[in-house]
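As structure tokens, the structure follows; a few thoughts come after it.
A protein chain is absent from this complex, but the other protein chains hold their places.
Right, subunit A next:
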Amino acid sequence: MAASSERSPPPFPDLEEPELLEDRDEGADACHRRSTGTSISEMDSPSPDTSRPPKDIFNEPPEDIFSDPLSNINSEPQKKVDAKISSPSSDEAVDLFSEPLDDDSEVMSSPEVQNPMPDLLSEPKSGVLGEPPVQKNAARQQDVFEEPPKGSSKSSSVKKAASAEMLGDDDEEEDLFKEPPKVVTRKPQPSGPPVDVFTEVKSDVKVKPQVKDDPTDLFSEEALTAPAPKPSANSSSSSRTNGVHSEEQDLFSEATVELSLDSPRNDRKKDAVKPSVSAPAAPEASSSSKAPSKTLEELEEEESEDKFDLNISVTNPEKVGDGMNAYMAYKVSTQTSLTMFRSKTFTVRRRFSDFLGLFEKLSEKHSQNGYIIPPPPEKSILGMTKVKVGKEDPSSAEFVERRRAALERYLQRVVCHPSLLQDPDVREFLEKEELPRAVSTQALSGAGFLKMLNKATDAVSKMTIKMNEQDVWFDEKIQDVENEEQHLRKLHVMVESLVNHRKELSGNTAVFAKSVAMLGSSEDNTALSRALSQLAEVEDRIEQLHQEQASNDFFTFSELLADYIRLLGAVRGCFDQRMKAWQRWQDAENMLQKKRETEAKLLWANKPDKLQQAKDEIAEWEAKVTQYERDFERISATVRKEVIRFDKEKARDFKRQIIKYLESVLHSQQQMIKYWEAFLPEAKAIA
């Protein structure tokens, strides 16, 4: 299962997140395991569902595998036996998690797998009492054993290996090797879960062990996310996944190292922490429990490697309609080799409110998960009114261009986010011919008013929440972000004033040029007169340069800062979401406390009739507390990941833009040299 998750592309938010949670719980609390099992179901459904009973299958397999990777090959046999003997339930979680490790290593060592397999297989079968899950585990174990040495090696032919592995799990090694392409179509076999897992892998979809419960879901999902991969598509996606994969490996190798230092028991826990979760999730989970920032950093490094082959441009702003009902429509062109899109290049027309609508949809869905949703440019009633009313006003042309560029950057940021890219709304936005009109985006509508109201209440509740921050990282980061925003604002003001001053300079240069031209015309010395009019020309050109530079100041520099001021706002928003999750958890905690007190009172008062109800309530609230706590853990992990990702992106983006900006300055200096050098002989010719 782990393998499957690894291979899949940036996980679909919903799917991924729940899993994360699970990991957390398990790692943190053995007692939560039951609930963890349930959480598996969550993966499929966007909203976590606690009510589901834990799955046996799930629990069982992990155990054996787990022990194997950690312990060396030599100790395998013994451990296996132990594992088998021990009831599946106890070690389950552990096993699950251990799997990922195995898979990774396996992938690497795929060719070798075959040899060990036979022996291993035979062993487990005999020992295991014929339990399907166990078998599967055993099979995996073999792989696992081989892993340790190879685990550190790079994942080159990841895909093949993976596929091979999957098949191996099913106990049929031959199939594995032959079948790869078809895996998806395979129906669940006796050992249902493994199959599913593997099919998933193929399709790049992240299906969880849950599959067993409702296989249909699995497949339907696949269909959704993975539109029949063509050969070429495959290759592209595989390359992408490769990136992801390599990350994981490192992660895991790290994890193993750490683990070896710990006591075996701990190891298990740790491993348990990261089950079949996608690569990023795993490290985080582990980090939350123990190994902190280091893994995060690593992860971060790795993550920067994955590139999205997706080019989006927003062009051709066009006014549609007249009067106050006019609006601007933009051409959104996409160029991609990603298989999730129907074609490689496509173009749609979108109006500004569509962009806003996309943001609304995304933030509705994802902001409570702790994602940083890139904000679109603000609505500007003034600017738009000017466009609507005005004709060929240069300021309105600038407004339109500014907005166009901002929208382009906004979309690029959205699709750069691995999870947001997977969102069907994003795809729809890019692909679909006609979008339903976004209604709630009007500044002066009822919905707008409601939004304002919500914002106000949010602000109030934010003030009332007093969170005692346990996590130093968050404490510092929140502070940093606030400071940075402040400084950025300051810097933005400075750059704005640079823009203005440069425009002024440009204007003054133009006026001076004219004046010099006049002076030249009055000059009675021919050579000097000529030189002066040449000077006027030079100054005219320089004026152009200043003007271009001013617009570069604005578009490459000032707008960059404006973007990041907005983005930092979004970052703060996701800290707020985390705080809200914390508050919910605390509230539930309090409620549980109250319920317990009531129970105690009832006990004391000896009222058995009501006691049962109280107990039920306690159970209910206990579940809620667990759930909320998990939510909180999950959102913390996500926010952390997101912020790190954001910082990384920011540094990169900033660097890129600054270089671009400096290049523009460089260019204008070069032009300047050219102009003056051309003028020099003129000046020398004055006699």
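Everything below uses one rule, namely that contacts are C-beta pairs under 8 Å (C-beta built on N, C-alpha and C of every residue); 3 or more make two chains touch, one makes a residue touch a chain; residues count from 1.
Methods note: contacts and distances are computed from a predicted model.
Between the listed names "Exocyst subunit Exo70 family protein", "PRELI/MSF1 domain-containing protein", "Sorting nexin" or "Glucosidase 2 subunit beta", the UniProt record for the complex's undisplayed chain reads "Sorting nexin".
Residue A:Glu663 is the one among A:Asp309, A:Glu378 or A:Glu663 that touches the chain not shown. Only one of A:Asn316, A:Thr385, A:Thr457 or A:Ser515 touches the chain withheld from this view, namely A:Ser515.
In the full complex, the hidden chain is touched by subunit A at residues 480, 483-484, 487-488, 490-491, 494-495, 497-498, 501-502, 504-505, 508-509, 511-512, 514-516, 518-519, 522-525, 527-528, 531-532, 535, 647-648, 650-651, 654-655, 658-659, 662-663, 665-666, 669-670, 672-673, 676-677, 679-680, 683-684, 686-687.
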